[in-house]
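Only one protein chain is missing; all other protein chains are in place.
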Amino acid sequence: MPINTSTLQFSTRGNVDILDITPSVGQAIAHSGLKNGVAVIFCASSTGALTTIEYEPGCLSDLRRLFDEIVPANRDYAHNLAWHDGNGHSHVRAALLGASLSVPFSAGNLLLGTWQQIIYVDFDIHPRSRELILQMLGE
Amino acid sequence: MPINTSTLQFSTRGNVDILDITPSVGQAIAHSGLKNGVAVIFCASSTGALTTIEYEPGCLSDLRRLFDEIVPANRDYAHNLAWHDGNGHSHVRAALLGASLSVPFSAGNLLLGTWQQIIYVDFDIHPRSRELILQMLGE
Partner (left out) sequence: MPINTSTLQFSTRGNVDILDITPSVGQAIAHSGLKNGVAVIFCASSTGALTTIEYEPGCLSDLRRLFDEIVPANRDYAHNLAWHDGNGHSHVRAALLGASLSVPFSAGNLLLGTWQQIIYVDFDIHPRSRELILQMLGE
């Protein structure tokens, strides 16, 4: 069973910028030639995270509100007191949501629900060039 | 190394219905003939999620309280204002808990803790017929 490792490149605006990366993952599967397997997506950063959601503005707004409420930006963080980079909340949010996601594919297609997309959430506070790791195990 | 992809079917009652899917996953491993590997379980829906917990009524009640507190049902959601389907909280809860879970197995047995079960949480608000994707990579 072959392993196919690649990277996905994105420009992000920061501050809970939420990208629908489903098309990029789907294209990478198509290019790999693999038909059945699992796509392991990994965010190689401590201020970004991955999950799935219905990618429509309402859900994205509701998700942002959750993080604003349980990990607010405008309070003290021990990380900021030590490092003065102002992204303490970004680290906590990213650790909670998680850096890895595994999505099965079959006949070359991601096995997602009809209203379900794969999202990359950049919790950091500045625009960035970002890279995700995509590893496909399959046949 | 073969890949074995199947689906698991469940009827759910909605509103944080929590199902112990450990027996179903275990049976699928037994039927696959695989002895060692990883079971990738994926919820192909944006209002359901997967995790592990000690499956006893107290823990389930405590977990439900957490979601009632940090993502309450009885408030406004931008998703509901746009789509009028009343499950805005379901989407946020599912995105937070996560749609994918990978559990190793060895000698045909899931490598879970003694008091640890695999659960599928249906956050949606109506009873549904649900399907999970189960992909086993192993030997």
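In order of appearance the chains are A and B, and numbering begins at 1 in each one.
One rule holds for everything that comes next: contacts are C-beta pairs under 8 Å (C-beta built on N, C-alpha and C of every residue); 3 or more make two chains touch, one makes a residue touch a chain.
Since this is a predicted model, take the numbers as computed values, not measurements.
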Touching the absent chain when the full complex is considered, from A:65, A:79 or A:126: A:79
Those residues of subunit B which, in the complete complex, touch the missing chain: 1, 36-38, 51-54, 56-59, 61-63, 66, 69-70, 96-98, 101-104, 106, 111-113, 115-116, 119, 137-139
Absent chain, residues of subunit A that touch it: 1-3, 5, 40, 42-46, 70-71, 77-83, 88-89, 91-92, 94-96, 98-100, 102, 133, 135, 137
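By our rule, only the chains that are shown with their structure count from here on.
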Averaged-CA centre spacing for the pair subunit B and subunit A, given as whole angstrom: 20
